[in-house]
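Data first, discussion second: the structure below is written as structure tokens.
Let's look at chain A:
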Amino acid sequence: MKRTVVLVLLLTLVGTAAIAETRIRMASTTSTQNSGLFDYLLPIFEKKTGIKIDVVAVGTGASIEIGKRGDADVVFVHAKEQELAAVQEGFFVNRHDVMYNDFVVIGPPADPAKIKGIKSAADALKTIAASGSSFVSRGDKSGTNTKELSLWKKAGIEPAGQKWYLEAGQGMEKTQRIADEKRAYTLTDRGTWLATKDKDKLDLIIVLEGDPVLFNQYGVMAVNPEKHKHVKYKEAMEFVNWIISKEGQDAVAAFKDKNGNALFIPNAI
Partner candidate 1 sequence: MKLVIDHIRKAYDGRTVLKDCSYAFGGSGVAVLMGPNGCGKSTLLRICSLLERPDGGELHFKDNGLPLALDMQLRRRMTLVLPRTGVFKTSVFDNAAYGLKIRGFEKKLIAAKVNEVLSFVGLLHKVKQNARTLSSGETQRVGIARALAIDPEILFLDEPTASVDEENTGIIESLIGKMKRDGRTMVIMTTHDREQAERLADRLLVLEHGVLRETLR
Partner candidate 2 sequence: MDSLIQGFIKSVDLIFHLDPVLFGIIFLSLKVSGLALLIATTLGLPLGAVLGLKHFPGRDLAISVMNTLMGLPPVVVGLFVYLLLSRKGPLGFLGLLYSPTAMIVAQTILAAPIVTALCHSAIVNVDPIIRQAARTLGATSGQETLAVLREARYGILSAVIAAFGRVMAEVGAILIVGGNIAGYTRVMTTTIALETDKGNFELALALGIILLSISFIINAALHSVQQRGAAVPA
């Protein structure tokens, strides 16, 4: 009797393991990983579908490459142009918008450069430059810095070396604090802003938000099974469909960082 019980238990275990052992690989970015989103979302998905997702977090470009090579089943990044191009090339299928976070321009409540009311971020920067009000840059080639520099380019301005342009060369939180002390403007991501504005007692406000160019659009896409026969297309599509469904979108909206701030805004629908 005892031997039968053990045998049945063993078989059940193996059987369950065999069923539960559906794993797919998702390529994404380090900043998405660092936000803690996946630690929150993926267990919900796994509980519902039994599919376990292993995240490979690298830079945006590298993620797309991994997908092109067939070393991942699904790709989740925030580089819409590059995503669409890769779909055009036939490497990916079923690309969808999932969510976005955004950058905002913050500055002193007195708003000396009179930015409030301006809709375009590039115009706002142009106005700041013209007024000679101070602007603090990350100056460290980070994602935020790259976005900031692209805006200056759009505005047709070369800020480097100008008296009002201060390059901190340090992280976002420090850059915000310098802006606070110097009564200056700066570009920051909403997540950091929300997480630190009360903690650091920053005497700053959001002077510009909502310009689509400031949106950081996240997209999901499955690797084309016709390109790579071995990819787990069915399971990948389960994730894609889930994350753009109401349930998945609600989960994204429900995700809060350790300070209770919602970092991402779902926009699949």
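Everything below uses one rule, namely that a contact is a pair of C-beta atoms (placed from the backbone, for glycine too) under 8 Å apart; a residue touches a chain by one contact, two chains touch by 3 or more; residues count from 1.
Selection rule: all candidates are chains of the complex that A comes from, given by their letters.
Just so it is clear, the structure is predicted and the values come from calculations on it, not from any experiment.
J.: Given that all of 1 or 2 sit in the same complex as chain A, name the one that actually touches it.
T.: Selected candidate: 2.
J.: In their complex, what parts of chain A are in touch with candidate 2?
T.: Interface residues on chain A, with respect to candidate 2: 139, 161, 166-170, 174, 178, 180-183, 201, 203.
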